[in-house]
Every structure is written in C-alpha cells, then in structure tokens.
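Heads up, one of the protein chains got dropped from this complex, but the rest are sitting where they should.
Letters A, B and C name the chains as they come in the text, with residue numbers starting at 1 for each one.
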Amino acid sequence: MAGLATSFGSGAMTNSINEIPDSKVLFVIGSNTTEAHPIIGAKMLQAVRKGAQLVVCDPRAIELTERATLWLRHRPGTDVPLINGLMHIILKEGWQDSAFIEARTEGFENLRKTVANYTPDFVAKVTGVPQEKLYEAARIYATAERAQIFYTLGITEHTCGTDNVMSLANLAMLTGNMGKENAGVNPLRGQNNVQGACDMGALPNVYPGYQSVVDPVVHAKFEKAWGAKLDNKLGFMIPDMFDGAVEGKLRALYDFGEDPILTDADANHVRKGLQSLDFLVVQELFMSETAKLADVILPGASFAEKDGTFTNTERRVQRVRKAIEPLGNCKPDWQIIMEVANRMGGNFNYRHPAEIMAEIASVTPSYAGIDYDRIDNDGLQWPVPSKEHSGTKFLHAGKFVRGLGLFQSIDYELPAESPDDEYPILLTTGRMLYHYGVMTRNSKGLEAYSPEEMAELNPLDGANIGVADGDYMHVQSRRGQLVTRVKLTDRVPPGVLFMTHHFLESPVNELTNGASDKVTKTYEYKICGVKISKAEKPDWAQGAK
Amino acid sequence: MSCQCAVEDGLQPDPKEIKLGEILAKYKQQKGALIPVLQETQEVYGYLPAEVLRRISFELKIPLSKVYGVVTFYAQFHLNPRGRNIVRVCLGTACHVRGGAKILETIQKELGIEDGQTSEDLRYTLESIACIGACGLAPVIMVNEDTHGRLTPDKLGKILAQYE
Amino acid sequence: MNSLMEVCCDKCTHTPTTPCDKYIACRTEGPLCHDDASCKEKVQTRLKQVVIAPESGLKQVLICAGSGCISSGSRKVDAALEAELAKQGLADKVKITVTGCHGFCEQGPIFIVEPEGTFYCRVQPEDVPELVEKALGKGELVDRLLYKEPITGEKVRHYQDIPFYKKQQRNVLRNCGHIDPENMEEYIARDGYKGFVKALTMSPLEVIEDVKKSGLRGRGGAGFSTGQKWEFASKSPGDEKYVVCNADEGDPGAFMDRSVLEGDPHAVIEGMLVAGYAIGANNGVIYVRAEYPLAIKRLKVAIDQASACGVLGDNVLNSGFDFHLKIKAGAGAFVCGEETALMASVEGKRGMPRVRPPFPAVKGLWDKPTNINNVETYANVPAILRRGSEWYAGLGTERSKGTKVFALTGKVNNTGLAEVPMGVTLREIIFDIGGGIQNGKEFKAVQIGGPSGGCLPKEMLDLPVDYDSLIKVGAMVGSGGLVTMDETTCMVDIARFFLNFTQKESCGKCTPCREGTKRMLEILTRITKGQGKAGDIETLERLAKNIQATSLCGLGQTAPNPILTTLKYFRHEYEAHINEKRCPAGACSALLTYRIDSEKCVGCGACAKACPVNCISGELKKPYRIDASQCIKCGTCMDKCKFGAVIKG
Partner (left out) sequence: MEFITLNIDGKEVQAPKGATVLEACRYNDIIIPTLCHDPELSSPGGCRLCVVEIEGMRNLPPSCVTTAGQGMVVRTNTATVREARKTVLELMVANHPLDCMVCQKMGDCSLAAYAYEYEVANQPFEGEKAQHPIDDSNHFIVRDMNKCILCGKCVRACEEIQGRSVIDFAYRGFNTEVSPALLPLGESDCVFCGSCVAVCPVGALTEKNMIGKGRPWEIRKVKTTCNFCGVGCNYDLNVKDGKVIGVTGNETSVVNGRHLCIKGRFGTDFIHSDRRITTPLIKRDGVFVEATWDEALNLVAEKLTAIKEKYGPDSIAGLSSARCTNEENYLMQKFMRAVIGTNNVDHCART
C-alpha cells in the first residue's frame, strides 16, 4: 500500500470489481485470483470469454495461466526486472503515452535512465522469460486502449514488495492507463476487512483516513475529538512488536483475533516474542496457536452475531448484520473493547455500532458521507466526502490524489534469502481456494474436502528425493521444519516448492523468512531456501486417505 | 494437470497415442476441429476412451464437459469398445414398409444381442440406423462399409457369417 | 492428350497461380489464346473420346457405381468387364465409365451401352462374357438382361423408352449415371462450369437478380426463394461470409442428394461457386452425413481436381474472386439438417438449433453472414446461369418453378429417383413413373416430405405436387421423399414409425419436442398394441397442436404432421384400434391372430417346426392348428407356409 501511496497518493484499488467483465486487457501479476479472490477471478474469466486479452505473470501454473492469452513464467523474485524490461520495450517501441506523462506525472527522466539498462536480453536472462514473450506482453498491455493491472501478495510479500508495487505504478503511468474506467492499478486485498482496518487507522503511523500521527494539525484534531492526550510519534509495526518483546521493550500485547504464530513469517521467532511478554490478552473465537499462549482469552462473536461494516478491496463500505445472538457467553468485540477501555478510565459509550460509525464519519474525511442508512443496500465506495456524495467508482480521475503521479526509478534487488547449496529448493507460499486463513478448518464441509496440506513439488524434484505423489516429506529451512504431504505436479517449475498457510499440522511459517520490506515491514513470505527429504506418514495424518 | 506420458515412464510409446498426437497437431490451430478430431480418433481407437477425451479436451482447450456433450450427442461416437464388425440395420421409411423391423428382429436372434449392444466376443456390434439412403434396395443392412439390400430374413445368416 | 484437363502446348499458361479466364471454354473449344490447328485437333479428338460420338465406331459402357448398385455388386461387374474386354481383344474399342447413380436402384446393377443407349439391368459378373461378346462385339441384343415392364411384361431396349425415365425431365440429374464423377473432364465436356463462367461476366447483383427471376426455391424444406436468400446474405454487412451446403440428407426415404453428390459432385461445387460470388463469400463448407462415405470420397476427389486446375482457390479463373471449399462430415444427428444446428455442428458443438432471428444470412457460421442451401438447390444453379432464368422459370407452375427430384420408395414397383417438373400429379409420379403398386395391391397412401411431411390418401392422387398445394393439405415437399403404402400398411403404425424417428432425433433443447414427442409416441405405441383408451385421439390432437405451435425448430414444429394427417385422412383406423382392438390393415401384430385354414393346410408341419414358441401342433398330413394363447404373432409360420394356409386377421 505504501508503494501506491508514494506513486499516486492513495494505496487503494483504483477501479471497481464490476469493471472487470468489460475490460479489454487484464494484466495479472502475483495473484492466483481464481483461488484467492474467486469472484474476481470469475469476473476475469467472464472478460476472457467476451474476448479480453489476459496476460498473467506467475512462476506457478495456475488456473489463470491456463486461460491466459499470454503467460510469462518469470522466476520468483524477479518482478522488478520483468516490469522494467516491459517498460524498456515500451519506450523503445514508442508505445508510451507521452501526453499523459507530460500532463499528469513527474520523475519520468529518472525512470527512463533506469529502465534503459533493462534490455530484453538481460531481462530474459534474469527472469527466464523469452524475449518474444516480453515483447508480446508489452505490446498487448501498452497498445490497448485501456488496460488494468491486478496484483496481490505475490507482489507485496517480498523484501522488495514496495519496489514491486511502485514498478507496476510506473508501468501504468507510462502508458496512461490510469484515472479512468477499465484502466488502473488494482491491489486485491487479502482479508475481508484489511482495507477497513487500514482505513480505520489500525496502523502505527496514521489515524483513521490515513491522517498522519506526526502531523500536528491532525494530532490536535484527534486530541480534541477524543478528549485525550495523544502520543505524536510512530508506533511499532508487527515485526517490531515481536522484536521488542524479545528485547523486553514490549511488555503486554492485546491481540484482537489474529494468530501470528501461524500467519506471520518465522513462527519460532514470533512464539519466542509472545512467550517473553508479561501479559497477553487474546480476543478470539477459537483456541488458536496464539491463544494457547494467552493469559486471558476473551470470547468474541463471529460476524453473524454482530452488527458493523467491512470495507472491501474496491473501497466499498458494506453492512455486516447480526443474524443470531452471540453463542454462549460470547460478546461482540466492540463491546469487549469498550468494557476494557471503560475499566481503564476511557469513556466509551456506544449503544450500537451505528454510533461508532457516526464518530468515524466525523473524524475521517473519506468516510464523512457514510452512515448506516446510506449504505444499507449497496454500500458506498470511499472517498465519500459528504452525505450528498454518491461514492467513488475509480480513483485519480483527472488528477492524482498526490497531485502529479510520481515515477520512481527502481532497481532490481535480490531476495533476502535465495536457495543455495545447503537449502536448494525455493519455498514460496500462497492461498488455495478451499480454505481461508486458518478459520475455515472449522467448517466441516471444507475440512472434509481439503483436510491437509498438499505441498506442490515438481515431479523431477520428487524423483530426486524418492517421493511419490501423495507421500509425505520433511521440509527444513534455517528457521524451522515441518512434515507435509506432497502433490507432484508441473504446476511448479523444478526447484520450487509451493505451500499454503492454512494447516497447523504443516505450519509453513515455521520455515519462512522473517525478513521484511523496508517500508511496510511486510514479511518475505514468498521466497526462502529449504531442503526436502522423504518422510514417514506422521501421526496426525493417520486418518488420511 | 500432471502429464503421465509414456516417454517419462520409459515405456515404448503407444502407436495409437502417437497417431492421436498427429491428429491433434493437425487440427490444433483450426477452429471447429472437435468433431473431426473425435472422428479420426475413433478411427484409431475404435471408440473414444475416457483418457483420450481428457487429452483432447486439454489440447484443444475445450472444457471436458463440452467434449463429453458432443460425444454423447452424436450417434457416431462411442464411449465403449465396439465389435470388429458393425452391423447397421436400416429402419428408414422404405425399409420399414418393406419389413425392416423383421430384419432387425432376426439379426437380434441370430447374434443374441439387442440393438445397440456388442457381442461378448467383440465380433459384432448391432445398431439400427435411421436411413442409409439405399431405399431402392429396401430392406437394407450395412455391415462395416458393405451394403446388403433386398433382404429377407433367411438371407441374413449367410451374410453375417462372412464377417469374422 | 489423355485428358481435356491437360494443356495443349507450351503456349497455354494456365495454372492455379497464373490463371486464365478462358480456361473452361478453352477445354472444349480451345485453344482460344492462340491459333494452332494441331492443338485444336488434339482437343477435338479428346472431346470425342470423352463424349462418344455415334460415328466414331466406339462403344461406351456406363456402369452404375452408386451406393445402390454397388451393394447389388456393380463393382464386380466392372472388374469382370475390364478383364473380359482384354480377353476378347476389345479393350481399345470400348470405354468403361463407372458412373454415379442412375436413380433406378431397384434394377441395379445397371449396365448401359452407348452411344445407342441400350439398357441392361440386374447384371451380374457371370453375365459379362455374353454381354461383351454379343452386345459389344457383335452389336446384338442380350434379350434376357433387358428391362421388363412389370405390368405389360414387355421388354424395353432403350433407356429413354423405359417408362420410369420417359416421363422424367432430368435437369439436376442430367449427368448422374452418364459421367464418371471422379473425372472432371467429363463434367466439363458436358458444359460443366459454364454457368459459373457466365456468372463471372455478370455483377454479383445481376447474378442474384437472375436467380430470383428463375423462381428457384429451396429444395430442402420450407421452399424459401433462393434468390432472396442470397440477397439477404449479400446485403448483410460483413468482411467475411460463408456459403454452406447442407448435405445432411437425413429424411428416411430420401436419397436424391446422395445421388447427386455421388454422381455429379461438380454440379454442387459449381452452384456453390456461383453463390459465393453472388454474396461475396470466399469460403464454403459442405456438411455431409457421415453415413455417406462414398459421397464424401467423390466430393473430395472433385474438390481436389477443381483446386488443381484453379477452379477453386485464390483468384479463380483470373476473376479476382477467391473461393475455398471444405468438407465437414456429420456425426450422426438428423437434427443437423436444420440450418442453425448444422452450423453449430460445423463449429464443433452439439447440433442444437438456436432461435431465429437472427437468421444465418445475418449471423450464421462463426457469427458471420452465411448462405445455406441444400445439395439439390445448388445443383439447380449452373443450368439457370447457363440456360437462362427464363428457361428455368418456364418449367413448373406459377409459384413453384423448375424440376424437383423425388425419391420414390415403398410399395411401388419402380423405386428410384424421379425428376419431374413441379406441378405434375402424385398419380403421374407413382403410377406412370413408379409403375404402380407392387404385387397388384391397392394404393392406400403416400407419405410425402419425410417425417415432417404428411400422409396423403388416394383421394389426393391428382393433387399437383408443388410447394403450396402440399402445404394446404398438411404435407410438404420437404426433401422430396415419397413413400408409397398399400392396403397392408397400417396408418397408425406409420405415424408411430415417424414419431419414433423424430423422438429419437429430437435434440432435447426445447420442452415440447423433447417431452412431447415422447408422450405422443407412447400413446401411439399403446394404440398399436391394442391398449388405446378413449380420449387418446383428443390427447394426441391437443399435444400435436401445442407442439406445432411452441417448438423451437422445424423438427419439432413439423413432428406432429404425420399424426395430424393420418388422423385427418384415416381417423377410422385409429378408432378401430382403440375401440375394436382391431388393425384394419392387419399390420399391428399385437392385434392379429394367426390361424390355419384347414382347407388349405396339407399337414406338412413346416409351420410347427419353424414356430419359435412351439404353439403349433398337429399330425402330419392333417390340418395343423395354432394355440392363440401361446402365439407371439411373429409371423414365421406364415412366411414358411408354401400353401397360403396361414391366415392372419
């Protein structure tokens, strides 16, 4: 998000989901959309059915690559050279949108100098993508009247994640594919309310609506609005929290339903951090790996048991409605927080989430026009600056949020950890269709359908270590180890292992690297080195087919 | 989709598979190629085995359900092995009025199989057909490519016996 | 020169890549680009070898190799002939031409000696030595192999004097049986491709105007004006257009398209070329039933030959017009004869019709403007161009022009193809050409137009056969199948037979056809089994009416026609089945009883021996009897009895 915020002034998806079926060119990179965002994936397939050209860049063969007009199978971690290479070709062929560059952007000369070094020959060598495919991709994207870029964690979950994002922003601005329908840069947000959590300022550097905590005007506004003295320095990001805990700087953690042991990289480091705390409160639905370490567990309510709103990936604020009473003694999370706050001297007096939304609207300019009545049926896409405003379908029309779009000159950096002689296999992680996070393991149907990890390994690598399809193998990195079942498939190229993070029996984040992006501190989930060997069927799998 | 092709297993490539590969290569770039591919493939295999349909679907990028839909729509395609000799009894109008039904009945008795079935020794497959277009010779049957006309029930035994 | 297709000398530059616009005329009148007596001599000499002239002293044998004659053994005859000619030293004197169908399949294998036109029929290999010796060597007649008129018993020598042919006017079929369909020079020698060359001298719009003026209407079904159809496709905007030939002749009882494809494939190609030129299409597709392997083979040969000499391909005859032709083999679905289903099938899909509009002329094959006609329609086109639309419009009736080929089958003496001008009566076709009903039985009805048509009774025999008259009485020209029935044919059973066909061939897309034909068939089957109930006729009528009104395509809309016409003209037969449990025609086996006439029975016991359920008993030399309670009504006893003692009723 920081990447797009730097380039455009706003980090959200520029366009709307329902623009997809009528798009003519879709450029998808680092996104297994049909599995991670199935409805968006289906809309992409609808576009293909209507004749859209689909360019997919992914090291893995996924459903989208089968349906693509063109598939660029670049090596993991080579997104920046790939995009720079495409821009090199675009400039060489004169396919850039000079009028757009002139009128709407700054920093173009720096970009031009950088990408000059990314010749097709060099890029083909680094990325493994043949030159003619680079040309074809550049042509399809740049010569389209309108083209949209989509990406997800395959782009961001790298130490160079911000660089990757800014490269894509460069590509879009270079060709003028910005600020209109069916043209833009669209990060597909992972969780149901990751957009909303950011919007609400659940970030150490901003208040709701991305208002900086270090901006004195903003600081004064919130002190007044909340009637409290507020801190004006940046807080800890997640990796800082676990580092701080290990170092003794952080003493207590209030965990609001996250399970960082399973979902954050380098699980052993996370566990160690959590164990170092004096006090850990976890508000949860299930006894997660993290909850097991808690001093107090406060039982929250599921989304069906409470009212509220989620903000989806296209910035649409939509209602969550209470369908049933909270189970047992559970309480909606907003009530729990309120009660804790009030016991610590706060003065939180909300009778219903609608009242909280009213307060949000009063302090958050992009949510100013939102209330429960207005979003009752269709929701509203922020920015909604006033009660009269009908929401914003696509961003940056006529003008970027930051004024001029900023070209950044980005160079290729190696991942923090690449495969080597000792750990020769590149481990990359992602999602699959049948589970979401770690919660769907509690759905009987989904669990029965997809009960355990099926790590994807190329048959050649399988043959090397003597595992057959359906066997189990041992995977070890510098940080940890696990046992997983194996699916031999040429969906992954030789030398690459793919796993998901849904299964606590094969906890992939025991292996992943805790190194993170220099700006956003997003972990490098997508690349680390591991070694593999055949394993016996583990105890937890004795029931498996 | 993982490909378990014969070459990888170090086995001799199956000549039928090679033939299928040639058919697919010939038609891959042509639009509307599914039916000719199925026809030529059935020439090679005698019928259309499931794994062959999967390969055709994959190579022609046509969903398997659509391939299956086409195969089951047309009378010409068969999902199960067929007899060495295909006996087609014409039940067209002209043959009907000249006793085609009796011909079919007699052949059923003779071969011990019903319309649409294949004998256990795979010698014969019996089918009825709407019209061969040899109405002048009614009643007619076709055995493989040969047409036999002006039939009476007592001629049938001798005709069928010719086909091993 | 071994073929008219060869160049006369080096001066001739015609090839598919350097085409000459006079190529076709040059084949028979050439050379046209230079004056050279020896070249002219070569062409004329060859021409006389192709079309045997009476004064040449040569003889030609036309042996039919249509599907009908092949199954009667004609390929063995021509092999024997070749050997025998060599043996008797006549190989140089006699030219053998293996032809397509003569249309008189009943009498195959057919063996015609030209130039005098002596017609021998049912010729077997063992007849060949005698034919060679007498007919070809000495010029004598082989009397026993001549055609015998079934009613008078008179022997007929000449082809053109046989009543079956005499009353016909062969336009579409003019080459069938007279040329070697696998040799393009024979087509060209008989004015082939001259119609197309003529078209090239006209503008596409003039061609369309000409075809409109001719009055030609589609020969496959509803009888829509061909010229108008072309006009729609011509006016429909599109950079790419298609010409499609519907050769999915599926009506049981119709085989004229097969005969044309097997006997004169170039006529169809020529018709398609004209259509392509007229509407601006550069690609053509012929969709042929898979059940017609010989037609497919001959078409392939013809397309290859036409392509090899530049009549098909890019810049045809240096006209700037490109035309490429492909064959698509069907895969066994009657409904693919419906034009939208046919195109779906060409596109590799399930052959399910779609709703029209849009019509193919607007959105056809691959969603491009498409003209689709059937084989016979295209085969009519060359002569219209060559001989003029006035000539064509002079044939037939006011609103139905030209000639139509009918496939005459069933209980008629002469089964085969009859081409007659539109407007002749059913009686003329069935009695004058067809020679009346077999075995002296009485004519009862004729099913005209296949499963979509209707059954007409003897009161209708004097009905002129044209599009509009037939529609008025609930039948249709359709593809032109004429199935005649005699007094032993049960009309309920015939309706059941057609419903069984349409029900099996329903594509399943729309409810009325998919479910409705099934229910009608079930009711008809019940009636023929003696299980009919009061109210069945009314239910049939109600279903028929609603299926006609609501079905998606022509197959469903016309499926009830056989029921409605048999109900209209033979309602009493239905009533007899339902109310009296009796089949007046004696055809429905469930309603029959077999008994033995003790007067006629000689007590030979053949019936008892043959009975599959052993329900016939008796003592030798005394009358046998059938136990009706055990009898399965298979009729074997009746077939076996040589004394006509087994009676059914």
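The definition used in the following text is that contacts are C-beta pairs under 8 Å (C-beta built on N, C-alpha and C of every residue); 3 or more make two chains touch, one makes a residue touch a chain.
All values reported here derive from a predicted model rather than from experimental measurement.
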Missing chain: touched chains present in the view: A, B, C
Touching the absent chain when the full complex is considered, from A:A116, A:A220 or A:A304: A:A304
Absent-chain contact - pick from A:A323, A:A397, A:L414 or A:L460: A:A323
Candidates A:L70, A:L433, A:I465 or A:L504 - the one touching the absent chain: A:L433
Sole contact to the chain not displayed, among A:T156, A:T392 or A:T512: A:T156
Touch list for chain B against the chain that is not drawn: 50, 53, 57, 63-69, 72-73
Interface with the undisplayed chain - residues on chain C: 333, 335, 350, 352, 354-355, 357, 503-512, 514-519, 522, 539, 542-543, 546-552, 557
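Just so it is clear, only the chains that are shown with their structure count from here on.
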Chains linked by the largest number of contacting C-beta pairs: B-C
Farthest chain (mean CA position) relative to chain C: A
Mean-CA-position distance for chain C and chain A (Å): 69
Centre distance in Å when chain B and chain C are each reduced to the mean of their C-alpha atoms: 25
Per-residue multi-chain contacts in chain C, two or more chains: none
Of chain C, residues touching chain B in the complex: 67-68, 70-72, 104-106, 108, 249-255, 258, 289-293, 328-334, 345-352, 366, 407, 409-411, 415-416, 447, 450, 481, 483, 485, 489, 494, 497-498, 501, 504-505, 507, 634-635, 639
Touching residues on chain B, where the partner in the complex is chain C: 31-36, 38-39, 62, 66, 69-70, 73-77, 91-98, 102, 105, 129-138, 140, 145-150, 153
